[in-house]
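One protein chain omitted, others in place.
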């Protein structure tokens, strides 16, 4: 029997960092305000005191500097875990992500590998200022050489983070901040991993497969419950890794139901909904009974908060989208 | 009768810049080596001599500086046309593109608009060094607030560029450098525009609709001709604008044929192929007779040139992809 | 000898911490001095009210400015009406002086983009949240003005943390190369959230970063509004003068302190000492100017009381105005993404509007 604690998602992230810092001397955590301040979301609380400023490093305010120096550290065999304070501030460091993080292994035929994990809170719904609410996971999923992981529960957040840090490839680890503190779960104290690249079925159902991830998992499950009361049974699949996608699980859920809806808060056009639709087309057309629906953010810049509740897919919009697929 | 010249695509781009510089004093061309050197592809040849260093501006080597100062100029009502030397070097300035170029209008409720056109050569096939061959149009198409235009013929290059420069919204104008000098076309000397947001049918056919753009238009047409000899008639649609997409034209071509293939050199996963597939799903499922195919770059970092011919969709691969859709 | 011919660490000062004159008092006239004072009080009072609105759930995250009024009001006073201001997110005080209605600042932090839609004659750029990203804008905008042969100057605000970003470097370097009429005004308030100035960079001053761009750099006591005014004025004049024999751009480092939290989401006690805060509070720019103006006989208790009540009334009115604004219409979510809405966006809007009509706002809104 192992000890557990009842943790929120952000606490589980912290616990994951804690565990990995303890397990492996090559792990360092670095970024703006991650040290003394414990992170603006407290994801690194107490780590500075425990591991010191050489393991939990407050950096200057420079994203390319943070990611670029982490690339250099990782090339030397360390396992840096840089944090970008909000995913909307990744872009000043985007070149380091796409031109180097994603390519060092291939460029050097494997001589240099980058076992680094780039963490950032992402997504909307917390009434934050401009640029604090975007979800642009599709950018990273379009860049070969990266893995892109998005947890949606405390238990899995810790396990997926550990798996990412230990992974030989660079991982972009996006944390859905809307549910940082939304609920708690028992999280083992001991180290463990949840495998990258595997989706999880959150709810079984025969009528329609709904694919989602991150903070959208909850309103999707909510919509599924409501529809369940009306006799419509949704299979809800949480992708957990959005690159590389778990095509097998995706196809399987679709073949079971013949109908599919993808839910994400990222803008509809160019989001992962299109990719998943295309995968189903490639692999399972003969099972299809209805158009594959997308419930997503709108194709507009993410608004300031007075209008954000209209922007984000709500349970009502998700229900509506599922109904369309089911009633087709 | 208007005078014309027989120009290559890159010459037509130059001619478009020339025309717009002459027509509108607010237009300035700026970037690395665009002045005295006339551009590394000669896209700005002679413009410095004719319009002087205040209209055709050599800048320091700093992409964020180039795009960011253009944002400031455009906010003051100018129509800057910054060039990024290769689209693979856009990323140091990516933050300016997504956080500002795309958002100034919405952020200020239309008080500040950014009538700027960000040009960059893109795509592979010229045996260039690393980072010189990528096609990441999907990044820009996923960012609301931008328009993304990709010409494939000299005549249209000039007209689309003029339309972009005159457009009240910011445009990312990606030039397929593989066909910069591949062929010539009669291009009128006088100013004209080709409308943004409209696809063009390059070949009529009843069996399958093939959607493509940029440099892939030629191997796609080649494949279509080969298949035509075997009695398979492809409708080839050149998207020309990849954001916003011409959904009407896309759906129409599909409804006519019931089969579709998307061809792009961008990596398959997360590329526009998925988006087009999803649009067809949303709007025209009932016409569908086969899975929607994708012939695209592979999900690997673009290789150095010894292997690039394998990477890029060739006429052979495109034929194969079309055949799959037709024979389903 | 100009104010630019001095060592980078030779801080320009006019009033000392007690309001005693230790430098050249700018020739502003009593009325303007009182107006400066009034604006500092206004900014301070606004700040307190904004923080409490946030606490009451009537406003979102808000970045307080208390302690920074000297730098904000002093510098903004040096601008001509036609000059342009390119702010970060903390310059409500400066923007106010330059004509941005308080109501708009409130609206912005209440989550309405309208807050950024300054009146047409108010030359203020929208708030820039990504740190330092506005620096190239200020260079580009000033460059446009220069290319058009206009003679406006531009001031760009940013923090000490911003100097570590690539955009600071690239934007200021372009200004040097193209000799644009831009004043780069660094509000060095000692902290970038929890990161202290010394960890931001190893350079002894921020002013000396000008050396990298071949432009003038000068350090000023940012809690001395008169010193700030003088230095900014000199920099703006130089910027406006194409025949100046000095570089037109200037980097000003205004040394100051943020008294409060980084934003209402921040707890500064985690990372800094009360002692330090107290030490800086003794430099309060408002007290300093008040004490000077009292000594000069320009202010007395009565006048100060009148100012205080006028300030309170003005802030209260602005809050009323802002809070009486309705939630923006759904359409506003789409309206300004493009000059003209693409058909697919029109469709997205219509689907959303139909669903709202069908299910009611309750299906969307949390409150």
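Think of it as A, B and C in the order they're written, each chain with its own count starting at 1.
Simple rule for what comes next: a residue touches a chain if its C-beta (ideal position, glycine included) is under 8 Å from a C-beta of that chain, and two chains touch if they have at least 3 such contacts.
Since the model is a prediction, treat every value here as computed from it, not as a measurement.
J.: Given the contact rule set out at the top, which of the displayed chains would the hidden chain touch in the full complex?
T.: A, B, C
J.: Of C:111, C:140, C:181 or C:247, which one is in contact with the hidden chain?
T.: Counting the whole complex, the residue in contact with the absent chain is C:247.
J.: Among A:10, A:78 or A:261, choose the residue that contacts the chain missing from this document, as touch is defined above.
T.: Only one listed residue reaches the unshown chain, and that is A:78.
J.: Which of these touches the unseen chain: C:113, C:167 or C:335?
T.: Only one listed residue reaches the unshown chain, and that is C:167.
J.: Consider the whole complex, including the chain that is not shown, and state which of A:107, A:181 or A:203 touches that chain.
T.: Of all options in A:107, A:181 or A:203, contact with the hidden chain holds for A:107.
J.: What chain A residues would touch the chain not displayed?
T.: The list for chain A reads 28, 54, 59-60, 62, 64-65, 67-78, 80, 92, 95-96, 99-100, 104-113, 144-145, 147, 167-169, 197, 244-245, 247-248.
J.: Going by the touch rule given at the top, which residues of chain B touch the chain that is not shown?
T.: So the residues of chain B touching the missing chain come out as 32-33, 35-38, 40, 58-65, 88-89, 91-92, 127-132, 268-269, 298-301, 303-311, 314-317, 320.
J.: Since one chain has been left out of the picture, which residues of chain C touch it in the full complex?
T.: Given the touch definition above, chain C has residues 164-170, 173, 176-177, 179, 199-204, 208-209, 211-215, 247 touching the missing chain.
Methods note: only the chains that are shown with their structure count from here on.
J.: Just how far, in Å, is the C-alpha centre of chain C from the one of chain A?
T.: Between these chains, centre-to-centre, one finds 35 Å.
J.: Using CA atom averages as chain centres, what separation in Å is found between chain A and chain B?
T.: 31
J.: Could you check chain B for residues that touch two or more other chains and list them?
T.: Those would be 64, 92, 95, 99, 106-107, 144-145, 244-245.
J.: Which chain C residues touch at least two other chains?
T.: 113, 130, 133, 166-167, 337, 344-345
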